[in-house]
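Below: the structure, in structure tokens.
With one protein chain withheld, the remaining protein chains of the complex are depicted in position.
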Amino acid sequence: MEILVVNPNTTASMTARIGAAARDAAAPGTRILAVNPAMGPASIEGYYDEALAVPGLLEEITRREREAARAGTPLAGTVIACFDDVGLDAARCVARGPVVGICEAAMQTASLLGGSFGVVTTLQRSVPALERLAQRYGMAGRCRVRAAEVPVLALEDPTSGALERLRAEIARSLDEDGAESIVLGCAGMADLARALSQEFGVPVVDGVSAAVKLVEGLAALGLRTSKRGGYAHPLPKAYAGMLAGFAPV
Amino acid sequence: MEILVVNPNTTASMTARIGAAARDAAAPGTRILAVNPAMGPASIEGYYDEALAVPGLLEEITRREREAARAGTPLAGTVIACFDDVGLDAARCVARGPVVGICEAAMQTASLLGGSFGVVTTLQRSVPALERLAQRYGMAGRCRVRAAEVPVLALEDPTSGALERLRAEIARSLDEDGAESIVLGCAGMADLARALSQEFGVPVVDGVSAAVKLVEGLAALGLRTSKRGGYAHPLPKAYAGMLAGFAPV
Amino acid sequence: MEILVVNPNTTASMTARIGAAARDAAAPGTRILAVNPAMGPASIEGYYDEALAVPGLLEEITRREREAARAGTPLAGTVIACFDDVGLDAARCVARGPVVGICEAAMQTASLLGGSFGVVTTLQRSVPALERLAQRYGMAGRCRVRAAEVPVLALEDPTSGALERLRAEIARSLDEDGAESIVLGCAGMADLARALSQEFGVPVVDGVSAAVKLVEGLAALGLRTSKRGGYAHPLPKAYAGMLAGFAPV
Amino acid sequence: MEILVVNPNTTASMTARIGAAARDAAAPGTRILAVNPAMGPASIEGYYDEALAVPGLLEEITRREREAARAGTPLAGTVIACFDDVGLDAARCVARGPVVGICEAAMQTASLLGGSFGVVTTLQRSVPALERLAQRYGMAGRCRVRAAEVPVLALEDPTSGALERLRAEIARSLDEDGAESIVLGCAGMADLARALSQEFGVPVVDGVSAAVKLVEGLAALGLRTSKRGGYAHPLPKAYAGMLAGFAPV
Amino acid sequence: MEILVVNPNTTASMTARIGAAARDAAAPGTRILAVNPAMGPASIEGYYDEALAVPGLLEEITRREREAARAGTPLAGTVIACFDDVGLDAARCVARGPVVGICEAAMQTASLLGGSFGVVTTLQRSVPALERLAQRYGMAGRCRVRAAEVPVLALEDPTSGALERLRAEIARSLDEDGAESIVLGCAGMADLARALSQEFGVPVVDGVSAAVKLVEGLAALGLRTSKRGGYAHPLPKAYAGMLAGFAPV
Partner (left out) sequence: MEILVVNPNTTASMTARIGAAARDAAAPGTRILAVNPAMGPASIEGYYDEALAVPGLLEEITRREREAARAGTPLAGTVIACFDDVGLDAARCVARGPVVGICEAAMQTASLLGGSFGVVTTLQRSVPALERLAQRYGMAGRCRVRAAEVPVLALEDPTSGALERLRAEIARSLDEDGAESIVLGCAGMADLARALSQEFGVPVVDGVSAAVKLVEGLAALGLRTSKRGGYAHPLPKAYAGMLAGFAPV
């Protein structure tokens, strides 16, 4: 099967690292198609970047699904590889296969491994959005979100001190909050999970890997988004201006 | 003061009706600037339409604020006139003045008038999104959302039977759910509140009017969105492609 | 329009300061009638004072509404100017116009300006009552209540050190709790909001001003308390003894 | 030991029936002092009656405690025998011994006997207040409140049809809501519990009896209200007017 | 009446101390039958011990109820004297009389004495189980659970330093968490409540005593577990192997 992994920002080096993490996680028969939109923000740090990342994300999903279907190899499902689960609801309305966000994937996975968990993300400005996701996913009583005050793209720079700040916050999560496991709160941290797990002696969950496994599972069971209720296919209607091409048909 | 009221869909006739309702509600000294984006969906019915309405909405807010500031008459604040509170978080990050969504405005207002209330919206597919907003606003235990199965634009057509279906659902909300007041769950219903209130003998709250009053209040008190935390101004960064013009500076 | 602002304690100097804050907030066409009961506690610090403040409050509301109606200038609505929202439910049962408490007004207002907020009140003994209000208003997950350990009437004495203790607690709310804005948890702090907002660079919400704006808004829209359900007019019945005059008719 | 049972309304015949139910429930060594205030409403039906019942209730508790202490036989504790738990918080601030409301007593007791329970009260206007109590006591997810539309004092009149309406609502609670036991939602129903339990084959809990047993238990263990925090003794201060006699010393 | 108090671990010295605490709490006419199973763990420290304590507990309840019934002196009810409320649901399915766990008893009792309370238990590994019970009993918003890091059986050894660690954690609960009263989170602490209450000047609740009083109350009122729904008597069926004797008939 082939799984689409969309990094909703436009930074290709980050897409490459996300793709590598996804491939590491994928089962032998799974191919990973890691992409990013041609339009939108270079990184997603807060609600505004989030909102403007969605059109590119949706276009990417629609186009890749159409191409794969034409090629006779329909996509098995989609991973949205931004920890804000950007555009998840809209994507579920239009995608043929199941769609999983890396925040929901990571939180669900952590909830199978211990009673409570800590989420360590990049910037304080992202914390409210993640707390709201935790509430939406029924996890608000089980986790506390902390920020390491590391800009997203600093994770790619070994001289930025980002890893040290991340490790300090993991330590506080375990010691002060009583977390039993850790969730890495940014797609850009995907490659760090294994080493941090060994260092701290607790499960450390990366959402990209977790989401790939969930999509593999859903696809193998033939499960797709319900088209009854909130995720029904969009009604056909006119869209105007620059976004006219997005009009549902 | 001048308040920007943005209808985030592109249907000008609906913008006109929303503008009229806003003007009806406005205080003597308040001017209403009712606009809609040049790009995006003709109506908002579900998560997909929601997501694609946001860029146009944000562009409209940014542009109108800039124009007003240049003219020396800065906007007092903004109302987002779609009951899904489309783009509310992103708008708060960039707008100078306070931003209020009509769903939050209507729910807050209803909560001041009675113990529990019913929300009557257009289509079943919109119910999950409104239930999630009710949870986010702390109102989930106080309201039940019902759909009249009326397409948004049918509200403009007197022969569509839309009003009858809406009235039937209000009656069920009062009789079966024990609602003490009613919230109209679509900006396109703004002009119906007064007549329905008289007919049913309970407060019927329209979000457009409610939001105009809240923005007037915030502006008069000099209160604006906190720039500490989740609504901090977006960090400057590159945006690519069709959306390059949205890049924060 | 004329708005009744009732300080439910009997300290006239505090009523004067509350009235001044209300007038500062009021729109050009709004008159403020600031009063306090002739009977009851000199300040409200805990559940016992709260309970005994209610009869005086209700008498004041009933009498002022009757007088205004007789004079042909019915009151537009009522603000209860004690942060415990003393007697709010009972007042809604008997008042003709809408009734708003300053705690609910301040919390609603703060929720429009940021994701989470801190409440800073006077005494630790008042904290449980405010936490319960936060739960009732659906705000428990968004705020933390702190006490500055300042007696209510000490706020009137510039030599009491009250302001310093209040400022220290605001600082802790921002730094330790991650609050994005601040709510002043006592009617006696109404005149401090603006200066504290400038000092700390975040919105600081005073409930008296917030409630005046909400009542102005409700009144302008013709919205009054629902008489269906919990706020129905009291059933006529005999009241005995000292309280016989309160019997509903 | 002697337990004070206060019916907070002024109807002596109802006090007599409450006293009888309390005596039925009391242990051999327990004396019941069943009283009602000299001032206040003849029955409690809604928030307004509630609020005006409190001064008489508090006066009764304070006076009876003082008399008993003078007589060298201090009261063991107090039951507030109105299902709205009227004045419970204020009473805890001033009473020497523990204070238990019959709503909290009945809900706690029912929660020991089954997973979910139904509450059947008198009038629809009382339902919102009881739902709020259920939330406060952590029972909102376990119960549903129904009204039999029976005025409180009709329970004393065998020709009123009140019992039939009550039984019909119990049946609906079991059949439609899946209740596993029943709570009688009015002190005036205290004498009906046993017969209804036999008729319906499920536990039927009366709050007066339940509260008497809880106070007996607390008193026997030497447990009293904590004086740390919200229930600290009221601070001494002046009270004005008709309520001057209530001033804490 | 006779109340069965089952210590679900197999340590007879702890059973003796629990029995003594129960007898101290019991009313003059109440006999306490304090027992422990012949099979299962010597102490209960975590989920695994919990699960393996249940068969012995159930056997003890069934056997003691049968013996008492045969002797013509049926048991009035049962206390499960482990703070994890081990086997409570299963016991309610088979016991004739009411069954109360000491955690639910202590939490209910504490909730009658103050607004919030602290729970101090033995080991960190038991904290998640107690937090889950607090959520189940509707008390999650009112308490915080702390561990003194004291093994259960160390409570029997005066040289272990256990008491000092317990007192330190009580102090933190009061000072840092704002607890208004304290719940002792282990049956082995039953004899410490009175002295700790005097030392700290707040109510300190022991679950064994609290549960004895609740069972006395339920029994006196003739209230037993509802047999409608989740606590219906087990359906007759075959049980295999070592546990064949547990098969319901």
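We call the chains A, B, C, D and E, going by the order they appear; numbering starts again at 1 in every chain.
Operating definition for what follows: a residue touches a chain if its C-beta (ideal position, glycine included) is under 8 Å from a C-beta of that chain, and two chains touch if they have at least 3 such contacts.
This is a predicted model, so every value here is computed, not measured.
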item	value
Residue of A:G141, A:G161 or A:G241 in touch with the missing chain, whole complex considered	A:G141
Contacting the left-out chain in the complete assembly, out of A:L113, A:A168, A:A195 or A:A238	A:L113
Absent-chain interface as seen on chain E, which is shown	10, 37-43, 45-52, 54-56, 58, 87, 89-90, 92-94, 124-129, 132, 135-136, 151, 229-232, 234-235, 237-244, 246-248
In chain D, positions touching the absent partner	115-116, 141, 178, 180
Residues of chain A (touch criterion as defined above) contacting the omitted chain	25, 27-29, 98, 100, 104, 108-109, 111-116, 137-142, 174, 178, 180-181, 194, 197, 201-203, 205, 209-210, 213-214, 216-218, 220-231
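What we mean here is this: only the chains that are shown with their structure count from here on.
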item	value
Pair joined by more contacting C-beta pairs (C-E or B-C)	B-C
Distance from chain D to chain A - Cα centre to Cα centre, in angstrom	53
Averaged-CA centre spacing for the pair chain E and chain A, given as whole angstrom	44
Where chain C touches two or more other chains at once, by residue number	115-116, 124, 127-128, 132, 135, 140-141, 178, 180, 229-231
Chain-level touch network, classified as line, ring, star, complete or other	other
